[in-house]
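Here the structure is laid out as structure tokens; the discussion comes afterwards.
The other protein chains are all here in position, but one chain of the complex has been omitted.
Labels A and B are assigned to the chains in the order they are written; within every chain, residues are numbered from 1.
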Amino acid sequence: MVVDSQLQKPLRPKDGTAGIERPRALAESIPEDPSPLLALASRHVVSSRQFDRETLTQLFRLSAQYESTPALMHLPLQGKILISAFYEPSTRTRLSFESAWHRLGGDIMSITDPKSTGMAKGESIQDIAEMFNNYGDVIVLRNNEDRSVYDMLDALRIPIVNAGNGIDEHPTQAMADVYTIFKWRPELLDPDLPRDKRIRVGIIGVPNRMRTVRSLLLLLARFPTAIEEVVIFTDQDSPFDEGQAEELNQAGLSVRVSKRLEPELPDLDVVYINAIAWVGDSYEQMGAELKLSTHSPLKKDSIILHPLARGEELDTDLDPTLHNWYFAQARGAVFVRMALLTCMVRRVSEVMDT
Amino acid sequence: MVVDSQLQKPLRPKDGTAGIERPRALAESIPEDPSPLLALASRHVVSSRQFDRETLTQLFRLSAQYESTPALMHLPLQGKILISAFYEPSTRTRLSFESAWHRLGGDIMSITDPKSTGMAKGESIQDIAEMFNNYGDVIVLRNNEDRSVYDMLDALRIPIVNAGNGIDEHPTQAMADVYTIFKWRPELLDPDLPRDKRIRVGIIGVPNRMRTVRSLLLLLARFPTAIEEVVIFTDQDSPFDEGQAEELNQAGLSVRVSKRLEPELPDLDVVYINAIAWVGDSYEQMGAELKLSTHSPLKKDSIILHPLARGEELDTDLDPTLHNWYFAQARGAVFVRMALLTCMVRRVSEVMDT
Partner (left out) sequence: MVVDSQLQKPLRPKDGTAGIERPRALAESIPEDPSPLLALASRHVVSSRQFDRETLTQLFRLSAQYESTPALMHLPLQGKILISAFYEPSTRTRLSFESAWHRLGGDIMSITDPKSTGMAKGESIQDIAEMFNNYGDVIVLRNNEDRSVYDMLDALRIPIVNAGNGIDEHPTQAMADVYTIFKWRPELLDPDLPRDKRIRVGIIGVPNRMRTVRSLLLLLARFPTAIEEVVIFTDQDSPFDEGQAEELNQAGLSVRVSKRLEPELPDLDVVYINAIAWVGDSYEQMGAELKLSTHSPLKKDSIILHPLARGEELDTDLDPTLHNWYFAQARGAVFVRMALLTCMVRRVSEVMDT
């Protein structure tokens, strides 16, 4: 059982995407402007729609500052309590939020066993919201019903973050996705980017059935000057809700659907893959056609994003390649959440020169 | 799905019962006397019987100080560890205790999955107590067996709080109930209160089968000069254990039983309702007769208390009315627990001028 050689090896060093150089370069490329972040104080975060380009840009700047600073000088959330309410189990997203909150110095109360909660006993969502008012300073809610987070809003006196509501939205995941793209190429934030520098983004997923894809598309639409085209790869015949594609087009995002991945891969700069489509409490895998491995005809210098956890759709043989930005994406999600939570509890002035 | 107007609204403001004026008025009406609180140091809290009028009054004073102080100057429980052991699931009570402990600066270890614990594996309650001695500074225990908390006492070297033991007691809930009544009318604490100012309290519930009612009656009996009469509304034929009513009467509390709520409602100043009677692992609803809504003939200026979570017995149409003190009651419970826990870990001198 003992693998002595393993135990004597030093810890695995961080790879190229995990250093502090890239977030530092991103932070330095963005002029500081605290005003959009100050406007997030005590605001709910439910939908990607709530965020404009300026707010996102400043959030990414603060995220990059956090990521490039090994240890925080002070802990802006000391004495603040997060209610981490995961009525739909999710270790990964829960730990990401909780890690963000702890790194800022705050305390946490977790709800991880849906069966033991009032919601399971038939308590109304409004009464649960009223309960949360008394016990914490911010709520993070994951629930498999689309409406729950909206039904809570009127009763809340503390801000809430939607950490995934059914098949509707997952806005902080989308922020982490877009943050990763800008860490990879900070110049994409330039509104005067030459047209031939724009990127082509492929998304393997179903916009009207995957909350991560829905939220990501809404955020990408805030940066149409960075994106030549988004191609959706799906085996579904009706991958959009009514009005969903139109909203994106009106924002200036060019979106197209394709059923064949391989012929398009050589032209994609960013490939976003997410094979789990939640359907009620269960989920289904997308078609076997839509898989990625080192045998896929990926463009040189292209990057792959995946919200994780992955299944067979993303081969581990890609892990040691430079296409692997999905690990950096997961790591960056902690810093994006740190930035957002700092703003929500009115502590921006402690970490920026406001 | 998006409800833009909701997201642009500011957070719901606190209502009249949630401000700092009422707790401040209560705190100022009570002369400070730290001695009964100092006597709580390292003491177990198992039964309402342990608390006399002076101790309760000073606890309410400290609770009101906490409630009327937006942020604590220092964190008296820093470095202290709470063992939050809920062998019977209860999100609401657990979060209330944990929020109290965190607001005082302490750390928490939670036990929320009864199936994974030693108790489920047949470990003796004494061995579990011995385990707790080594790992924490205070225990909060919820268990569906009446005897568990008593069986632990001899083995403990750290203090324990009974957060509900079967159908026996739930003393900190009762403290929160009575605290709410005194926040509503601080003059009720005056031992020389004129007889015509005394209040009439209705309790919808079963004293020998509901731990909240049993504990509440014991605490009300400490303030007989404030209470003209307590009326118990129940459809049970034997709502008292042997000696239970006599103990209350001997303390000076006038207690009467009634089966019909409506005719008595117009004469009640405080209506306490709690429709869940735990019977073993399950529970039953009281008779449909004993319900409250805006259609009930409530006395003007009367208040409603409910330990929550509520079912159909308490209509949400009462929420926006001035009868709704049950939300204030839930909020106040955090501050009552803060006060009690501060005393138990010998930190009163850090928050009072002793």
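Here is the rule we go by: a contact is a pair of C-beta atoms (placed from the backbone, for glycine too) under 8 Å apart; a residue touches a chain by one contact, two chains touch by 3 or more.
From a predicted model like this one, the values you see are computed outputs, not experimental measurements.
Participant: Can you say which of B:Ile20, B:Leu75, B:Ala155 or B:Leu193 touches the chain missing from this structure?
Facilitator: Within the whole complex, the residue contacting the unshown chain is B:Ala155.
Participant: Which residue from B:Asp113, B:Asp267, B:Asp315 or B:Glu350 sits in contact with the chain not drawn here?
Facilitator: B:Asp113
Participant: With respect to the chain omitted from the figure, which of A:Gly252, A:Pro266, A:Pro297 or A:Gly311 is a touching residue?
Facilitator: Within the whole complex, the residue contacting the unshown chain is A:Gly311.
Participant: Extract the touching residues of chain B with respect to the undisplayed chain.
Facilitator: Those residues of chain B that touch the unshown chain are 42-44, 46-47, 49-50, 79, 81, 83, 107, 109-113, 115-118, 121-124, 126-127, 130-131, 133-136, 146-147, 150, 153-159, 168-169.
Participant: Given the full complex, what residues of chain A touch the hidden partner chain?
Facilitator: 1-4, 6-7, 9-14, 71-72, 75, 89-92, 95-96, 98-99, 102-103, 105, 107-108, 110, 112-113, 308-311, 316, 327, 330-331, 333-334
Here is the rule we use: only the chains that are shown with their structure count from here on.
Participant: Find the geometric centre of each of chain A and chain B from their Cα atoms only, then give the gap between the two centres in Å, rounded to an integer.
Facilitator: Going by mean C-alpha positions, chain A sits 41 Å from chain B.
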